[in-house]
Structure formats: structure tokens, C-alpha cells
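One chain of protein is taken out of this complex; the other chains stay put.
The block that comes next holds chain A.
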Amino acid sequence: MSKAVFEPSIPSRPVYGALEPRTGISHLMIADAEGAEAILDMAGAAPPGFFANAHIIYIPKRTGTLYVERLQALAPAQLHIAPSYAAAEPRLKRVLSSSHMGLQLYLAGTEGLMGQVMREAIEAGIPHDAIQTEHRGSTARRVQCVHCKGITEDVTHDPFQCSHCGLHLFVRDHYSRRIAAFQGVRVDAEDPGNIPEAVERFK
């Protein structure tokens, strides 16, 4: 089961929906790992010819080739498999800069991926409430250390040690759309050295 249930939290914490086909002149879909399932599920509801104007950028991560053939079978106009978000980003920027109004954007997979693509899309001028998202797969978080500003990807434990400055950080639900990351705050600031045992909160 790749669907996670997020407990209600502070307003800053992003919420996600379920992808549905929308009318538009073109469709850009970006997914990582189990996010492929959200695209495959949406395909069931899509009208004929929907994928003829679709461009899929897919980052398999640890799922390897598990979903690739099924994505190919949707016969999208373009399917680009990328080894990482960083590797896919220049392509994403180029697609956004040359796209026209009427483009529909569909994001699926981990919060880190969706958040980073959303940041680029907003930068390109798409209203944030016009971007569809669906969470699938890992709930690992992209976290920014508020002390050194370094970002650690795929954080599963709380507290965790900042991969940049080494401080032990408490992972908050406080989220920045601009940075596309949750906030990590030093857990032993009041009582240095008193570090609670790390718990695997995000799988």
C-alpha cells in the first residue's frame, strides 16, 4: 500500500489530493517512485487520447524498473526517466519556460519531489492552487536546518542529525513553500547534550 494518511496538523503543513484528468492543451506529469501508481490510476479515468499530449518525467528511485513498462504502455508523447530530481530539474525548467497557458500539472510521489516541482511551477507563474498533487510512497521528509540552512533529503528519523552542521534537529510540521522543505530545529538547545532517542517517524 503506497498511500499514507497524514494526521491533521498546522495550516503550514501541505495537504495532498488525488490526481484527476483535467481539460487542457497539454499535460505535464512528474512523479517519483510509487508516485507512478497515481499516474497509472488516473489513466483509468482519462479520456481517449489524453496521453497523446502528455509529458511524463519519472524518477524511479528505489523502485527501479518496477513501473517503467506500465508508464510506457500509456503511450505518452514523452516519457523521460531521470536518476534523481537534481538530474531532472534542468529539463523541468526548460519545459516550464517553453509551455503555454492551458498546461495542466500533475505531481505524484514523495513530498520532497512535489514540493520542489511546485516551487519551480509557481516561479513559472502557475497559481499554486491550480497544481494537482497526490502523495504516494515514502513519507520521508526534505528538511532545512534553521541554524545552518543546509537541507537534508529523505529524513526518516526524528530527531535526526543535520547532514551539514551536525546538530540534532527536531522535525517540525512547519513547511516552507519557498524552500520546499520542513523546518528542523535544534532539539537540545535548552539543555545541550540531552538528545531524545531517534524514532522512525517517516517511512
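FYI, a contact is a pair of C-beta atoms (placed from the backbone, for glycine too) under 8 Å apart; a residue touches a chain by one contact, two chains touch by 3 or more; residues count from 1.
By our rule, contacts and distances are computed from a predicted model.
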item	value
Protein name as given in UniProt for the chain not displayed, "Oxidoreductase", "ATP-binding protein", "Methyl-accepting chemotaxis protein" or "Phosphate transport system permease protein PstA"	"Oxidoreductase"
Contact with the hidden chain (one of A:Glu7, A:Asp129 or A:Glu197)	A:Asp129
Full-complex contact with the absent chain, from A:Gly102, A:Gly166 or A:Pro196	A:Gly102
Absent-chain interface as seen on chain A, which is shown	22-25, 96-97, 99-104, 124-127, 129-130
